[in-house]
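Note that one protein chain of the assembly has been removed; the remaining protein chains are unaltered in position.
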């Protein structure tokens, strides 16, 4: 790619920031456009879990993609710390998926066997072993699946560090920059229209999931993405209460540095509203307190909500949009945006700068992934039609 | 009182601010000393209820005092609005005390009869009448006691307006001003020692409940006051949900201007900790949502806690401390500080400027009240001894 | 207007809220759509001045409109307080426009004569008179123009109260509701498309100034509006320092209830960025401290910025858009949105419910105003062409 050409990235969530960072690392002149503030939506609201195992329950491209993305984090964390001084709070202390009933226990054991067969570490713990590992857990649990390699990061810091790293490498980061349309020429996207003027570019990346429909509609393209609201809250404790992330039935409890604990998350599809509601917080808090009774004494900090962008078949769209040459989609990561951000960044940046070969070199298996995540894949369209 | 003499008020909660304001109105040169910020403790954390009936269940000085104090609010609100531009949010839309069981209903009916006999308005409502008045209430309630004259104010604004009003009338309001001791001469208090120097005064008012022990200890005086932590949270709704305050079994739901709703309050005696805890908020939220099911959809705002200063017999200390001439106590108002602040201000300021006669003129029945609230009364001391 | 029809108002700034409120008062079923939060942009960032004289320097429709709008505030304040409990902080303590040089003094005297001739109160004050009225002002001023009828409100509270009042009267207020397009049928606007679905309506009001271009572009309509960034900061003082608003050369100092002081505002055209910048705050602070030296001791609170929507000829667009039947514009109020909100609300709501006759009845002279503010007026278009 010629040093004079630009790539415009639309959307300053963790996906857009990761792509901008990887492009800047590859010597590309990038402009990142964010309509509000960096990581102002879901990326800043996330608990930051890297659930490469806990969120994946069957073999397939998502499973591979997730594991590869997780493996990129340790180097990235060092790189960003060196470059920007920011610490993304990466830890790998593992997770316990706890069972309240025999049925849940059986399902988790099956899940554990799947991960073992896939070459990952996963171990079923009896109630006694569970309590030995995490004494703060309820004594009434029927055991837990231990995934010792699961980790998490500080989600807002991750996006901030990627954006700051990109800026340090020469990228232009523009906040309060609304994209109002795409510039096209002979059916090819050649830049973007913002409220402050036109920006021409050799390539354009669309990484703004829930606002993508507005941008694509005038081109007659539809990439279905739906919002799923997730409500969370945070607590603080003085004395350490948990070492690992605890999860059970939609509720997870993530111990963060310095005694902070994030509890998440509800899943309410269909609404663009971003307000945390009393009823949701109440049931989430009841679940968390049942799992870790001593949380009753934790200090309340605050509550918030974010919208995760879901696609019909549960997989992100990554790749050029067939009907719009020059427009590369990287969106729809649902609740795995933090985890998948790194592999998405590497994949998008390598394809954009060196094509399929570069992608394969950067991320072995890239070809299959790109095939699976094609924006015009049938599965997504089929799901829409139903 | 000579225009050259000063009165120092220790403590910038609502009681200290009210006394400073009433003194300034009477032409006294006042200095108010607050160790942190105005209304930074319980006075800023209160829901602002004026529970002249709902908090009082038997005849006696507290009952009289509460009703008189409530009656002072309408004039005060106008006065402060005129003087400072601040609106204290006074409303008198009434309260419903709701019953879940027949036993609760019977107790509330008895309470209602007491208030009727005492000349106040109180009316028992059937479940149907309750629902007609407040359609947002649970249909499972057994009825409610309607106290149509109960009201509330915005607690932080009340203290702020009293302090601003006092300042406007010439009082000196000093924040970040720690009183480290009292100056005495021949057994008489003649001023205060602060970290920034001495302030001499003709009179000194002690209105800092939970820090009073530190100030009185060197003089060998003990005025027992205990902290009782109260946790609250606030919500917002777009469409009006309630017109009146709802109360039941320790939980109250107070509709504030503009769709804000305050839910309070736990009562945890003995701790000076001011952190809102998950467990307390959880049980409070469950109570509130059971009372008003549509609160489940309300937006969460924030949670906080305050410490109310309780005395052994439940009554405040108001009057000169026998063993320390020149030192006037006005503290220990427990969870009725907002309500009682106005009568306390008038009582203290009139006694200090004109003695018993002036107090009687300003507040008929003042003599009996001052007798009941004497800091050296036997009841308080007796309760301590046990 | 039929009770079954709806009007959709796009934009929850002060203009949209005022129109929704006036429509709800007239019995119309209104839905207000705000992409973020009510008054989240310029309307919440304003200092709230009602500069019916200070902002107007020549006869014409803007001058008349401003004075009529100002005159609507006292009744409105009472109405909203009664309906919602919210106090909009209306005061009419006047303003001093201060002169540092003889040239400024001459210009202000001329301005004063204009206002006197127009029947308004305006009085030139010598340096001595200026200092007598406002002792906090610099002794180096060459005098000031006194406009005793100028006032101000609390800007965020005004929008909040209008929205809450509208909701109380049955309007539906929807936040986080992005309008992505207009629904049209045979060239007539018949509703809006949001990310959550279509809303059909008998009439549609466009009150979202800086986002209007995106909505109008697909219809081929252009209503030029430009952002002008304004930076402000606030201070607090314990002892009253000023009674009146002080203005000089782009800097104004507005004393708010309870010792709060707002200092504004820069004017930086052309940028959509909403960040307060150090350099701008520095020069604004230097101006303010020169005007009122004792501000040096005021406590810093915070800084912020907002974008005012400016039109080419400085007048708002109010009226149906010729090319889009059914679409009524009410936008582009630049830095007078707070002041003009009430007359705009009355004008728009009366036209929409009763046509020109109703408008004339509600606001005498409405016909001329509507002619002057026509969205397709030549002046605006001409200014664009240049």
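All chains are identified by letter, namely A, B and C, in their written order; residue positions are counted from 1 within each chain.
Following the convention adopted for this analysis, a residue touches a chain if its C-beta (ideal position, glycine included) is under 8 Å from a C-beta of that chain, and two chains touch if they have at least 3 such contacts.
Computed from a predicted structure; not experimentally measured.
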item: Listed residues C:184, C:239 or C:275, member touching the removed chain; value: C:275
item: Sole contact to the chain not displayed, among A:27, A:60, A:85 or A:187; value: A:85
item: Per the touch definition above, residue among C:235, C:291 or C:315 touching the missing chain; value: C:235
item: Sole contact to the chain not displayed, among B:176, B:200, B:302 or B:378; value: B:176
item: Residue among B:196, B:249 or B:371 that touches the chain left out of view; value: B:196
item: Missing-partner contacts on chain A, residue numbers; value: 84-87, 89, 91, 157, 160-161, 164, 167-168, 172-173, 175, 238-240, 256-259
item: Positions on chain C contacted by the hidden chain, ascending; value: 235, 275-282, 285-286, 288-289, 295-300, 302-303
item: Touch residues of chain B, complete complex, unshown partner; value: 175-178, 180-181, 195-196, 210-211, 213-214, 217-218, 270-275
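Convention: only the chains that are shown with their structure count from here on.
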item: Chain whose Cα centroid lies nearest the overall Cα centroid; value: C
item: Centroid distance [mean C-alpha coordinates] between chain B and chain A, Å; value: 49
item: Rounded Å distance, chain B centre to chain C centre (Cα mean); value: 39
item: Shared-contact residues (touching 2 or more other chains) in chain B; value: none
